[in-house]
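Shown here: the complex without one of its protein chains, the others still in place.
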Amino acid sequence: MINYLPILILFIIAVGFAVTNIGLSAILGPRRPTREKLTPYECGIEPVGTARERFSVKFYLIAMLFVVFDIEVIFLYPWAVVFKSLKLFGFIEMLTFIGIMLVCYFYIWKRGGLEWD
Amino acid sequence: MLNLVGLILLFPLIGAAINGLLGKRLKKDTVGYIACGAIGLSFFIAILVFCGLVLLPPEARLFEKQLFNWIESGSFKAAAGLQVDPLSSLMILVVTGVGFLIHIYSIGYMHEDKGYHRYFCYLNLFTFSMLLLVLGNNFLLMFIGWEAVGLCSYLLIGFWFEKKSASDAAKKAFIVNRVGDFGFALGIMLIFLTFHTIDFTEVFHAASEGGFAVGNFTITIITLLLFMGATGKSAQIPLYTWLPDAMEGPTPVSALIHAATMVTAGVYMIARCNVLYMLSPFTMTVVAGIGAVTALFAASIGLVQNDIKRVLAYSTISQLGYMFLACGVGAFSAGVFHLMTHAFFKALLFLGSGSVIHALSGEQDMRKMGGLKQHIPVTYKTFLIGTVAIAGIPPFAGFFSKDEILLESLVHGNFVYWSIAALAAFFTAFYMFRLLFMTFHGKSRVDHHVMEHLHESPKNMTMPLMILAGLSFCGGFLGLPGASAIDSFLSPVFGGHGHAEISMSGAAVHQSEGHPYLMMVISTAIAVAGIGLAYQMYVKKPELPQKLAGQYRLIYKILLNKYYIDEIYNALFVNSVKKGSLLLWKRVDAMMIDGSVNGVARLVGWFGNILRYLQTGYVRNYAFYIVLGCIFIMALAAFGR
Amino acid sequence: MITITHYLVLSAILFTLGVIGVLIRRNAIVIFMCVELMLNAVNLSFVAFAHYLNSMQGQLFVFFTMTVAAAEAAVGLAIIVALFRNKETVNIDDMNIMKW
Partner (left out) sequence: MINASIMTFNILNILPILVLAGFGMIVLVTDVLSSRKWVNRNILAYISLIGIIIAAVLTRSSTGTTLFSFNESFVTDNYSLFFNFIFLLCAGLTILISHNYIKREDINYGEYYALILFSTIGMMLMASGADLLNIYIGLEVMSISIYILTGFKRSKLISNEASLKYFLLGAFATGFLLYGISLTYGTTGAINLKQIASFIAEKGGMSDPLMVIGMGLLIVGLGFKVASVPFHAWVPDVYEGAPTPVTAFMSVGPKAAGFAAFLRIFLTAFGSSHLEWQKIIYILAILTMTLGNVSALSQTNIKRMLAYSSIAHAGYLLIALVSANDMGVSATLFYVLAYIFMNIGAFAIIIVLSRKGDECIQINDYAGLGFKHPLLAIAMTLFMLSMAGVPPMAGFVGKFYIFSAAIKSGYIGLAIIAVINSVISVYYYLRITVIMYMKEPAREFVPLTISPLMVAAIVISVVGTLQLGIFPSKVMEIAQRSILMMR
């Protein structure tokens, strides 16, 4: 039982910290909105139209594709670090990996994921 | 020949499959031929198997045919196998024989029904299930058969499901039986825990050799649980209420399932487990007590009922009570003997009543019958034989079996059992002849329109009646007191366990040489007295019943309303739930599915509805449940040890 | 001196913040960001453990967690976009056609 005391304390601290901060910012945070403050940009330029403008869903598509391909690079780093000791085996392995990426790329391309209109 | 036993099961199954799958496209005649042919073949094989068994010397009359290893896990083995011994061979003869006659009868009875093929499919399926129940060599197979006959009975009670009363009755039967099945299933589990096997032979061997003292607690619990199953299926107090309602099904079904075969499954099961029951005097007392009370109770309700089939239904419950009484005092073979003769005469009576109903275009109220003797002579004659048989007039079948039970209840039981049984016998004679007189004698009270169509049933309906009448007449000679063929045939199953108490009835008769003949005279006198009273009241002075009913209003009303048991059950299980939550109910009720109308189910369904509100549809709530569950697990893991 | 405990406490706090965020936010995208916060809190503890135990497996795990998180992000965004096209909102309180 006594072993769990620190855990309990930790638990309380974690919840407490989170709740306190959210609560504090809600209570203490000064709310004196002025017209200037509520504009999207406070740097002096008058905003043109609403900031909540719809923008094309294609941005999302590109962003998604970017995120996915971007993250694959993560696997290249460790491979690059130990490239020498992995020798030919590692090279073929990585070629396979890239090959799969190419298939995905081909698929996206043919599906029309990269076309803007 | 014994090896053919598998075929007995196979034929009805094939019949059911053909009729179920192709029946719609087949001609009506073909459907009937297939169904009857299947059972007929099955009956033929059953005779062969029976002969094969008889040819063996008595102590070798146990044949097990292993089909395949069904479930095997660790120490547990359940082989699907069939067991032929005197008890099961007798049962298959009754099931296939009576079943065959009832199938033939059904061809005529159901001829106009649009669900013709469906009916025969269910009926064949029922026969298959019943045979499985009887032939199985372990508790699990028996349980499968047990459940399957329940299912078929459910389907057949609700056969005319367009009628609300029929589908309600089906539901009631199913739910009440569930209660009993629950006990049965627990009993089987306990048997497995105790004996590590569920094979009949092994269990009984272990029970008799395993050093279980008489009165062993576990065995008592097991037998009580099994008996709970039996009370459900065999309609004993307190689970009998479904059987009278089950008369909503077609009449041949009432004859086959709710009189001759399925309802006797409980008796069969107890007889099969006689070794276990002998080890528990307490359970035996319970069985005998409930049997005796049910016999009297149901018979007293039968005194005043006006629906011809309901009288027979209460009579069935009462006769089943006799069988349990016999088992309860250790006279298993007397119980089985009565089971057999009862199958003959009760099937006859039901089919006869079906013939009456058929003749009267569906009328079931005896107050609207009377004087039918001349119009349907064959039905009358056969019905008379059946009535005499059940009333217990020598030398008809019912006399011998009932007399044996009465005798055993005195010799092995006590005077209380005997007097209850004797009173019930008196009632039986009375209400059966009341039925006979009201239906066939006296002035006709039949409606004019119906009168015009009054006709004797076709050949295929009267033939089975005649055959059954023959059996009801001579079936009793198998169990002549002192030289009972049945007793000696069944003795390998019930005797020879080394228990002194089980010196079976044959021996008992020898011990008390003077007794039986006196007893026979007494029981005949009782029957004659009942008949005489009925004659007085319903033929000689037809106004008397009315007067009596007026004089003893209270008793009459109680009896007519079947002791208000249905109402009491409703008040206890259904209404208390209803009233307790009346306010909530109105809101919940709208959302209730119409199926869960019945007490316990409704309660559970009500919880289900409450739980539904947890399912708010909001992701946030769901995530919250996850967090709650997580905290709960943490707490349990950390602080729960 | 910063010990493993400090890292663990930090990671626990971040994790809890994520959990509370999931529970109280209404915007599906923000909720998903809170989930990402939880995953990153775990990543922190992985790295801390790996350092403390002097073992590579923790860091290995972080690689995969990040990849998976990216894949989840892509799929999640796609789902949210598809929903937005039909419903014009990403407020999860508006999403309860199915309940009970």
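General observations
A, B and C are the chain letters, set down in written order, and residue numbers restart from 1 in every chain.
What we mean here is this: a contact is a pair of C-beta atoms (placed from the backbone, for glycine too) under 8 Å apart; a residue touches a chain by one contact, two chains touch by 3 or more.
Owing to the predicted nature of the structure, the values given are computational and were not obtained by experimental measurement.
Just so you know, the chain we are not showing touches A, B, C across the whole complex.
Contact with the chain not shown here comes from a single listed residue; of A:Y4, A:F17, A:Y60 or A:F97, that residue is A:Y4. Although one chain is hidden here, its contacts on chain A can still be listed: residues 3-4, 6-7, 82, 85-86, 89, 100, 103, 106-107, 110-111. Take chain C: the residues that touch the chain left off the picture are 8, 15, 18-19, 22, 28, 31-32, 35, 38-39, 41-42, 45-46, 48-49, 52-53, 55-58, 60-61, 64-65, 68, 71-72, 75-76, 78-80, 82-83, 85-87, 92, 95-99. Take chain B: the residues that touch the chain left off the picture are 20-21, 24, 68-74, 76, 80, 140, 143-144, 147, 155, 158, 161-162, 167, 170, 178, 182, 185-186, 189, 192-193, 591-593, 595-596, 601, 604-605, 607-609, 611-612, 614-615, 617, 619, 621-623, 625-626, 628-630, 632-634, 636-638, 640-641.
One rule holds in what follows: only the chains that are shown with their structure count from here on.
When the interfaces A-B and B-C are ranked by how many C-beta pairs touch across them, B-C comes first. Look at where the CA atoms of chain A average out and do the same for chain C: the two points lie 10 Å apart. Taking the mean of the C-alpha atoms as each chain's centre, chain B and chain C sit 64 Å apart.
Counting only residues that touch two or more partner chains, chain C has none. The residues of chain B never reach two or more other chains; the list is empty. Contact residues on chain A toward chain B in their complex (touch as defined above): 1, 4, 7-8.
Put simply, chain A touches chain C in their complex at residues 10-11, 13-15, 17-19, 22, 57, 60, 63-65, 67-68, 70-72, 74-75, 78.
Considering their complex, residues 19, 22-24, 26, 31, 92-93, 95-100 of chain C touch chain B.
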